[in-house]
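A single protein chain has been omitted from the complex, and every remaining protein chain is retained in its original position.
Should a chain be cited, it is by its letter among A, B and C, assigned in written order, with residues numbered from 1 in that chain.
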Amino acid sequence: MTTQVKHVDEVTIRFAGDSGDGMQLTGTRFTETTAIAGNDLKTLPDYPAEIRAPAGTLGGVSAFQLMFGSKTVFTSGDAPDVLVAMNPAALKVHLKELVKGGVILANADAFSDKNLKLAGWESNPLEDDSLSSYTLYSVQMTKLVNLALAESGLAPKSIDRTKNMFALGILFWMYNRDPEPTFRWLKEKFSKAPVLAEGNITAIKAGYNYGDITRIFNTSYRVERAEIPKGKYKSVTGNEATAYGLVAAAKKAGKEIFLGSYPITPASEILHTMSKLKNFGVKTFQAEDEIAGITSAIGASFAGDLACTTTSGPGLALKSEAIGLALITELPLVIVNVQRGGPSTGLPTKTEQSDLLQALYGRNGDGEVPVIAASTPSDCFYAAYEASRMAVKYMTPVILLTDGYLGNGSEPWKIPSVDELDDFEISHPKAEDFSEDVKFQPYKRDEVTLARPWAIPGTKGLEHRIGGLEKVDVSGDVSYEPMNHQVMTHLRVDKVAGMTREIPQTEIFGEAKAKLLVLGWGGTFGAIHVGVDRAQQKGYSVSQIHLRWVNPLPADLGDIFKNFDEILIPELNMGQLSKIIRMNFLRDVIQLNKVQGLPFKGSEIETKIYSILDKK
Amino acid sequence: MTTQVKHVDEVTIRFAGDSGDGMQLTGTRFTETTAIAGNDLKTLPDYPAEIRAPAGTLGGVSAFQLMFGSKTVFTSGDAPDVLVAMNPAALKVHLKELVKGGVILANADAFSDKNLKLAGWESNPLEDDSLSSYTLYSVQMTKLVNLALAESGLAPKSIDRTKNMFALGILFWMYNRDPEPTFRWLKEKFSKAPVLAEGNITAIKAGYNYGDITRIFNTSYRVERAEIPKGKYKSVTGNEATAYGLVAAAKKAGKEIFLGSYPITPASEILHTMSKLKNFGVKTFQAEDEIAGITSAIGASFAGDLACTTTSGPGLALKSEAIGLALITELPLVIVNVQRGGPSTGLPTKTEQSDLLQALYGRNGDGEVPVIAASTPSDCFYAAYEASRMAVKYMTPVILLTDGYLGNGSEPWKIPSVDELDDFEISHPKAEDFSEDVKFQPYKRDEVTLARPWAIPGTKGLEHRIGGLEKVDVSGDVSYEPMNHQVMTHLRVDKVAGMTREIPQTEIFGEAKAKLLVLGWGGTFGAIHVGVDRAQQKGYSVSQIHLRWVNPLPADLGDIFKNFDEILIPELNMGQLSKIIRMNFLRDVIQLNKVQGLPFKGSEIETKIYSILDKK
Amino acid sequence: MSDKNAIKVEPVALTRKDFVPGNEVRWCPGCGDYSVLAQVQKMFPEMGIKREDFAVISGIGCSSRFPYYMDTYGFHTIHGRATAIASGVKLANPALSVWVVTGDGDGFSIGGNHMIHLLRRNIDINVLLFNNRIYGLTKGQYSPTSLPGAKTKSSPFGSIDNPFIPASVAFGAEASFIARAIDVDVKNMQDVLMESHQHKGTSFVEIYQNCVIFNDGAFADVSNKKTRPDHALFVKHGEPMVFGADQNKGIIIDGSHPKVVDIGKEYPIERILVHDKTNPLITNLLLQMTLDNHFPTPFGVLRQVDKPTYDEGLISQIDAAKEKLGEGGLEELLALGDVWEV
Partner (left out) sequence: MSDKNAIKVEPVALTRKDFVPGNEVRWCPGCGDYSVLAQVQKMFPEMGIKREDFAVISGIGCSSRFPYYMDTYGFHTIHGRATAIASGVKLANPALSVWVVTGDGDGFSIGGNHMIHLLRRNIDINVLLFNNRIYGLTKGQYSPTSLPGAKTKSSPFGSIDNPFIPASVAFGAEASFIARAIDVDVKNMQDVLMESHQHKGTSFVEIYQNCVIFNDGAFADVSNKKTRPDHALFVKHGEPMVFGADQNKGIIIDGSHPKVVDIGKEYPIERILVHDKTNPLITNLLLQMTLDNHFPTPFGVLRQVDKPTYDEGLISQIDAAKEKLGEGGLEELLALGDVWEV
């Protein structure tokens, strides 16, 4: 049988196996390789809340999906074209999503009676005829790595574990990928255990050769390089990008940066990434809890650092009270919330957008805080940078919302040059500017931004006290005066409202006047884009707007809305942005709400668009 | 000069003095006496955030206002008719509010040069002519009590301190009040120091006689008994009423009650009141913080007690995460939030309504919690009772919002009979009802309410596990299944939405169809009522609706709104209910927002009504 | 104290199996948690308490999944709050035998405050702290018990945090019962569990637990059967502090400092310090040895004293108030205070 080489535009592959099978790593390696090969891509890791649930069970399945292509890729793909199933449980959980006629690459050795039973298969699907509508490759991976590594000096257990690399090797062959970067990576990772590095490399080679030689695969695919702008690229997850964005902001502003944080899935990676950046002067403080995370950051902000705190839903809840302190003391602070499935502990490793209302309203008193959202993994960089810039410019806490899908997902990122980043100037009041006659006033505001001055402890003559009690404007003295509270409350509201001046004109993807507007925010960008794009191509009158700023909302939104008959708001929650749009514009919207711990698929948006517009 | 007796319908008196002058106590005694005398009344204590700010300063002034009358009294009065000013600072702070021609009763002895200066008076207002537009009674109270108590055996300092009782005596005379109940109260309070009791009684008598004999007062007033329904009455603050309502609920349900709480102004009094009720079996647990307050209550609820937690704004913020746990585990819990001025520490001793959005949305994930609000001090009893009943009936946390004005304010309360209280039955699943075949299912729901069963640890055969991870319906097992999360999220939302069935038909004060509807919630009831009432009497087309339930909103509201041209929403915040009404009914509203740490005055509502309707 | 408020201890015919629910245990193969689970499942039936009278409360963490694996009443709560929630459980229903399962992160990082306040109040609750010196569930950040220099996901250059000794924190917080065990030493753990159950007041049990994935071998010196005798000191009330493969080493006080000596002529057994679980000076001495390389790590019951418990205090205060003021019902409640009639 000869192998034909097929050219395809885009492919979605899902790696699935036991938590111990190393699927996240396998997926990541394939991703890196594919990125370097010049495809655009997006990924979606999906793992259980347990570290390592019992082997072979449905609950223990860990998966990693990526879509890559020769055009811009906006999501991690709807249904996978290829499913790598390292055991029966993985096949059981994920088969229903595979496209009809899709490819299954299974490790036949794992389909033992015991495992089949654990996964709830009545008979072995690799052997009965049940998978006939798919292209099934059943490979004895465990046996093959054992043969390949018999002389490696590795312990039997370690050999068994390389089967994921064998599978990776097959995929490298199938998609014409160069394994070299992964070899390099393995050598570095196992620099202290070269035997392991070699073993894994041998397994990859064995898989690659198996694909090449055995010819049981009737097709190998070629996905051409994407037409992507020239430049330097690297692959980043949203969490990494967030970390880089924060540090970049500090560097651009010439400030030291302080992160106060407590680990929580799926936000911990921001802390991990930043703690590696010690040589950039990054101060990471793993606090005892979320409250100490944010309050230490507030302290650092008071003392003059660019300060931030990172968390996920339950952690944001715990920070509620302290956000109020940052608000009333008007200190700059970036609060990153990587949303996950709620309420309570909920679905800790799954994605959701259900903290929007909490971000807007989760604190006592009338307290407006600017809220912005990132829309793709690499956009997290720009969103974090922007949040930092705004926090400092307006002397306010800023909440940045990302989510598990963005945080864990990755894509190639065109690295900006230093000059491409927005200017970021900070001026602290200086000792020289004040005297007995011109006293420093801690609440004297900038006329435009209404920001108060940021005086750094250690500066002579600027000694002052701030705190959580209501303040008199200008002097900053404590006051319980009725009218003063009214004035200050308005000032705080006005300051945030005034930030609309920072929001660029709203971009509309599609016609400025159409039957339907699909309005989104945050991590649903890609899926909505795909859905709208497909519908537009079919001639539907539909456009897309995606919000970076949720508070304040862009000033031009009201006028824009008038040009659309209907507004559809797809959200991974029960309709939180819908509430905000309704209350602000007194206008009904159509909701599309998914709360399943999973991102939208482009097709879900597409279908919804048709169902609305076909009715008309 | 002879004294004339004047009959008046209602009077507003404000007592004001140094924090150390005992104004709260004086006001409370006058209130109790007035209540027993058969007047209706409402009170408003107003004290600084410091325990005892420096004597004689403006910041140290503590005040207590009450309005009483021969008709139903809805607020603590707009502007005082009588101002008792125990020192220059008190006069300075409060004079501007006194009605023109009002009475000032001042302690002349306190108007020393030093005190005048501290309070910022250029010259002595009691002696220059600046108060000529008022009726000024300048009395040497300190000197007079010293004369009266020269032989009492009391130390000079203690004698000085009785001057507030002297002032009280004058007022007793002025308003024909019987001092006996206060004598009794003093004897009991100082049962261990009878000299003190006698001293204070003598001071009251001296004041009373001073009024009677000296005749410098040209008028004494008579405020007839109010036409109030027959029955037993007692005077309660909102906080006391809340405490009684919670305990009454437990008693009616035959349950033990557990309060987990951390002190915070202005909510602490609920804890104080409940901790006095040990002989009612009340368990009060002063926790180490608000989080332990609510979580200990969640534990108690799991273990079968009627559980509650009480706090104010910053404390509610801290409880955010745990509310989510009660929500997802579907455990009954009453969360009382006595609102105060925010954000952050804000105005800790002042009233505000700015935690509504926090109550509705202050937690991670999509989590609906029923929110109800009390409208008067005594209504706190019924609201707390209702919150308990609903929490148990629907197996859900319920947030009850009161505020500092309600919590500290008092009024006579017609004590209900035991039978007047709504039925409150609880059924816990029993061991007998289950077997090997009919297994207990912790998430099997009542068909109507969607409540899950409340199985009490210690019951044989009902052993089960609950927790904050997403659950499978019926079995309660942990599940990360996408569709299960969608189903459970909807179930949780539907459960709360279904509580509309508990909400009685909305009462409209005034015509069901009119030009203007004034819509309020919580502690603004009285002021809105007064404003609307006055406008109605002047023939304006205006009605009032006051919400007990904010989530869910009454089902009939939408239809009712259609009968009004305009909706005015007065709130002690920046427009939080307005947001909710806008988002739910896509209808514009007129806002009246006051954020000054003070309740509305009836006249403020009245004026606003005119300004709206006169325009038309 | 009324009867319904007392834990009923009576012979009940239960076995390990009664406490094993049908679901699958979801820890990593080889995790130390399995061993603790096995011992708890073994000891619960021996405590003479009915199955329905146990409540197992946990926070969040690998260890905190524990309640799902015990067929009793159980509550898997939120991070750090198990001790506070358990306090409510016990006060609402004092007849329950309440067990808290928590981790070094859950119990001593985010949950540190509730932990020390529980210990201070001395509510009759048993706390099992699974100390693996790492955050397991969030995939390997250092914890407040991680050793200085620990390289973890959040401390790639080595931790600069100075660790807590959980038992020392408990001691500073006025704990009335402090014990230490290790996952692999089944016998000692069983004893400690039983004594914890028998103690009235909060029992604090620190269990060294191996996390094979993120901190493997953290307790190698005391879990390895070969090195254990020289590195672990198992104390027993009233017995001299002796250790070593040949039980030939002991602890003495030299001036104001403890010292390890070889038992023999110079230091006969009589000179070896005798453990007194009620003496705070002795407990402190053992605690000071814990992370000190010159000394073995102490295990067993380090402290046990009788002190008033909060739960009994609460109930007797209520009983006394009822006695003195009469038991109040709804009628009495409504009639409280100055009532007048119109």
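Here is the rule we use: contacts are C-beta pairs under 8 Å (C-beta built on N, C-alpha and C of every residue); 3 or more make two chains touch, one makes a residue touch a chain.
It should be emphasised that the depicted structure is a prediction, and the values quoted were computed from it without experimental measurement.
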item	value
Sole residue of C:217, C:313 or C:337 that reaches the chain not shown, by the stated touch rule	C:313
Sole contact to the chain not displayed, among A:297, A:401, A:451 or A:598	A:297
From C:7, C:28 or C:165, residue that would touch the chain that is not displayed	C:165
Residues of chain C (touch criterion as defined above) contacting the omitted chain	109-113, 116-117, 120-122, 144, 148, 157-158, 160-165, 168-174, 256-258, 276, 279-282, 284-285, 288, 307-308, 310, 313-314, 317, 320-321
Touching residues on chain B - with respect to the absent chain	49-55, 57, 59-60, 262-265, 268, 271-272, 275-276, 278, 284, 286, 288-290, 314, 344-345
Chain A residues touching the omitted chain (full complex)	32, 35-36, 38, 181, 228-235, 244, 247-248, 251-252, 256, 258, 260, 277-283, 285, 287-289, 291-292, 295-305, 307, 321-322, 324-325, 329, 414-418, 421, 456-469, 477-478
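What we mean here is this: only the chains that are shown with their structure count from here on.
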item	value
Between chain A and chain C, centroid-to-centroid distance (C-alpha), Å	39
Interchain centroid distance [CA atoms averaged], chain B/chain C, Å	44
Residue numbers of chain B (touch at least two other chains)	321, 324-325, 329, 467-469
Sequence positions of chain C contacting 2 or more other chains	60, 78
